[in-house]
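A protein chain is absent from this complex, but the other protein chains hold their places.
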Amino acid sequence: MKKIYVREEWCLGCHLCEYYCANANLGGGNMAKALKGRPVHPRIRVEDDGKISFAVACRHCDEPLCRKGCIAGAISVADGVVCIDREKCVGCYTCILSCPYGAVLPAEDGHAVQKCELCIQTAGGSPACAEHCPNRAIVFEEGGASA
Amino acid sequence: MPIEGQVRIPSGCAIAGIFSRSGERMSGDDVIRSIAVMHDRSNGLGGGFAGYGIYPDYAAYYAFHLFYQEKKHPDAQQQCEAFLRRHFYIIHAGVIPTRKIPEITDEPRIWRYFVLPLPEKQETSQLDEQEFTARCALRINAEIEGAFVFSGGKNMGVFKGIGYPEDVGRFYRLEEYGGYSWTAHGRYPTNTPGWWGGAHPFGLLDCTVVHNGEISSYDANRRFIEMFNYQCTLQTDTEVITYIIDYLHRKQGLSLEETAAVVSAPFWSTLEEMPEPDRSTQIYLRKRFSNLLITGPFSIILGFEGGQMVLGDRLKLRGMVVGNHGDRFYAASEECAIRAVCPDIAKVWSPEAGEPVIVTMDRKEAAGTCAPR
Amino acid sequence: MKHVIIGNSAAAIGCVEGIRRASRTDDIVLVAAEPHHTYSRPLISYLMAGKTDRTKIRYRPENFYRANGVQAKLGRRALGIDPAGKIVTLDGGETIAYDNVLVATGSDPLIFPAEGLDQVENVRTFTTLDDAEALLRSVTAETRVFVVGAGLIGLKCAEGLRAITEHITVCDLAPRVLSSILEDAPAAILRRHLEENGIVLKLGTSVSSFARAGAACTATLRTGETVPFDQLVYAAGVRPNTALVKDAGGDVNRGILVDTLCRTSLPDVYAAGDCTESPDACSGERKVMALLPNAYLQGETAGITMAGATAPTLPLLPMNAIGFFGLHLLCAGVYDGERTEHTDGQNYRSFYTRDNTLRGYILLGRVERAGIYTALIRGRTPLDALDFAALRDQPGLIAFAGPVRAEILRNQDNQRKREAAAP
Partner (left out) sequence: MDLYVHPLFEVVRNEKKCVACRACERQCSNCVHAYNPDTGEMEADDSKCVNCHRCVSLCPTKALKIILTDHCFRPNANWPGENINEVYKQANSGGVLLSSMGTPKPHPVYFDRILLNASQVTNPPIDPLREPMETRVFLGKKSQKLERNAEGQLVDNLTPQIPLTMPLLFSAMSFGSISYNAHASLARAAAALGICYNTGEGGLHADFYPYGPHTIVQVASGRFGVHGDYLMAGAAVEIKMGQGAKPGIGGHLPGHKIAGDVARTRMIPPGSDAISPAPHHDIYSIEDLRQLVYSLKAATGNQKPIIVKIAAVHNVAAIASGVARSGADIIAIDGFRGGTGAAPTRIRDHVGIPIELALASVDARLREEGIRDDVSVIAGGSIRSSADWIKAIALGADACYIATGALLALGCHLCRQCHTGLCNWGIATQRPDLVKRLNPEIGAERLVNLVHAWQHELKEVMGGMGINSVEALRGNRLMLRGVAMTQEELDILGIKHAGV
């Protein structure tokens, strides 16, 4: 299945993926309207120390520890995509405790968590981060062939 | 209005050819009937013929056919004959017999000369007989205004003029000639009244070309071939094709098949799939002579002493039909033109794109300049 | 193959899913004393607080049993296992033959005897859905609740009830909250936070006696203080339900002894979850690690093994993620070795390192991406191979050496394999 893979050697640290992600998760409309004047809550995060940078998003593990540890049964895997049921999530953060990549993040309201779901709900299955990465440092592909 | 030589005039056409493998001489009547069927492919602005074996009595001499535009250039004949006398031994000279018919008007003065180069002149030039003769003919055409050599081979002749080809044929009384090989041309130029010299066939020495089409590679070919002492004074396709064939075949020594592989080169994809050694040879030829590839529609009948070659373009953009019946070979733009003279023809077919069809006399004693090597 | 699973919580569900990963056809019979569809026990406090409901509390979708081909015998109690005859006996005398059986019976709350306890009418524990619903029925805005135990259950219960009533007092013998998982400093921060949110804490003391006067009760603490209350909740510890294995002759300590594949000492008898005692990957000691993620992992491992496949064995860690009134606490591992800590009064983080490995950590407040630390503990990653100083301040993959990071970013399976391969 296609997943998001990040390629550190091409990451420019522009952080645009975070904005495109945040916007996609707000419905993918006009970014200026959606994000103007407020902090963004992307599901992909760029780690950046000024020299090295790369984005981190959910890897959709074959053995997802987040799902196995979820006390609410709110995390499921559908067609390989690890998804969070916001309604069931009680915000205990066991998944944050479990995820080795730090890819599960508190949601804006703090009562639930969020993570990359490959834009299946938002951008029609074409992840906004990969689509808009100016340097193909984030790719959406089978098996990370180019990563 | 500019005429050929001052402007490039594309034209559509009809062509026909008849050939006797046994060398049997035929009157010009058949070829006239053949080309006449394709009347609508001409528009009355040019027609012409080439006949081979027609001057058996003067077979050893170059037969120069000349147009003199006496009205515009009254001195032309005098200048030209002076030139000829300086360079050739003239064994016979005189007007070419014609028949006054209402369809043909404004004819120039039409003469023919049977000549051989003066040995001392040829020796000084350090050229062989053919090259010397060819260069002299080209020089007349380029330098003597009002004089135009339109035929210059041995034991053959071109007959052409303004008019429908069947009228031109009657005008020249071709039924009175006997030849083993005839080609004919009916012309449909697009933007000029044309002039007599611009009609076809075009000839150089015993090579004549009748051509139907309009090649798109013209200026690429012309600018290249002119590097080798050719001058495309008429700016016609036929002229440049004739020179290309002359250059490749006579001067570079390529066989007719090899020549065809240059001008109608197969596509690279075809070449790559060819079996060896053809593959290597043809790829080499295409690389080596890429400037002589001819593109755009054409079908030609090349006449030469002892044979004919029919060749079409690499995409088969112009129709061409050939046929065999007994010792006769026929070629024409349309099958009807063949059936008009040979209703029960045994075999008729359309050659493949770029495929040369070469016929020669069964007896090879008369090898001309264009004969297969 | 026929598998019998006794229990219906995380370990049991993990076992079902484990079996189904290996086999779509094996028979599965699930026996559970509770009559409910599988639900998440830790969620009962959220139910109290209204953050979940009877439907959402389900641990798996409604069609779970059907979709997984599970014959569920809910509300039935397993009374005994005959390992020689390979038979499970249920209440009412029904017997089920098995090829493998999983004991996932969990634990039951303890109620320590105290003077006057027998006079108190409203005594509840807080581990089951029925417990929570009973409390929901009985507690109103005016109800004064007294919770015995300031551990995970007691405090979550207090937080949950706080959504209903303002009158909550929690008492614990330990001098700090969450004494089993927190050290003094973070506990102090948490305590202050709880108190700011209206929980009255009586720590370092215990109930000496209960007394009843009409509907109202009073607890007298050892300090001499008295705590009037209407509802008593006992949350002072649990005891693993080991009887089935013990009675069948299996090795049992505090919990049922199992190996890394969740095998008990009895042939074809497996155990997983809160009822077991298994090696802690950090200390190597056998422990009851009564934590839902571990229960699931054990159950899954057991299931895969029972179905005859090879299970990836993930080292089990003590670890907790818990939050009270918006303050999150994440901790894992053991607190031994060298400690570095940092606090700004509100947020707290401490790390415990020994022998070039991270042994444990406690994060309070700012907890994002803590799983990166957990993975270090689980994988026993050598700390000198990464920039741990930077990692402590800011969890991130950037702290790993380039090639390692590239590997992590490229393929999560490799990461998993690396963890699994760690000694």
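We just call them A, B and C in the order they show up, numbering each chain from 1.
One rule holds in what follows: contacts are C-beta pairs under 8 Å (C-beta built on N, C-alpha and C of every residue); 3 or more make two chains touch, one makes a residue touch a chain.
Quick caveat, the model's predicted, so the values are computed rather than measured.
In the whole complex the chain that is left out makes contact with A, B.
Listed residues A:9, A:87, A:109 or A:142: the one in touch with the omitted chain is A:9. Interface note: of B:102, B:253, B:275 or B:343, the residue touching the hidden chain in the full complex is B:253.
The hidden chain makes contact, of the residues B:72, B:92 or B:288, with B:288. Think of the hidden chain as still there; on chain A it touches residues 9-10, 12-16, 18-20, 23, 30-32, 35-37, 40, 51, 132, 134-137, 146. Even with one chain removed from view, chain B keeps its contact list with that chain: residues 8, 10-12, 190, 213-221, 223-224, 226-228, 252-254, 258, 265, 267-269, 277, 280-281, 283-285, 287-291, 293-297, 314-315, 317.
The criterion applied here is as follows: only the chains that are shown with their structure count from here on.
Chain centres here are Cα averages; for chain A and chain C they lie 28 Å apart. Chain B and chain C have centres, each the mean of its CA atoms, that are 103 Å apart.
Contact of a single residue of chain C with at least two other chains is seen at no position.
Residues of chain B in contact with at least two other chains: none. Put simply, chain C touches chain A in their complex at residues 10, 14, 40, 42-43, 46, 51-52, 56-60, 292-293, 296-297, 300, 312, 314, 319-323, 326, 328, 330, 332, 367-372, 374-375, 395-398, 402, 405-406, 408-413, 415-416, 419. For chain A in complex with chain C, the touching residues are 5-8, 47-49, 52, 54, 56, 59-63, 65, 68-69, 71-73, 87-88, 90-102, 104-106, 110-111, 144, 147.
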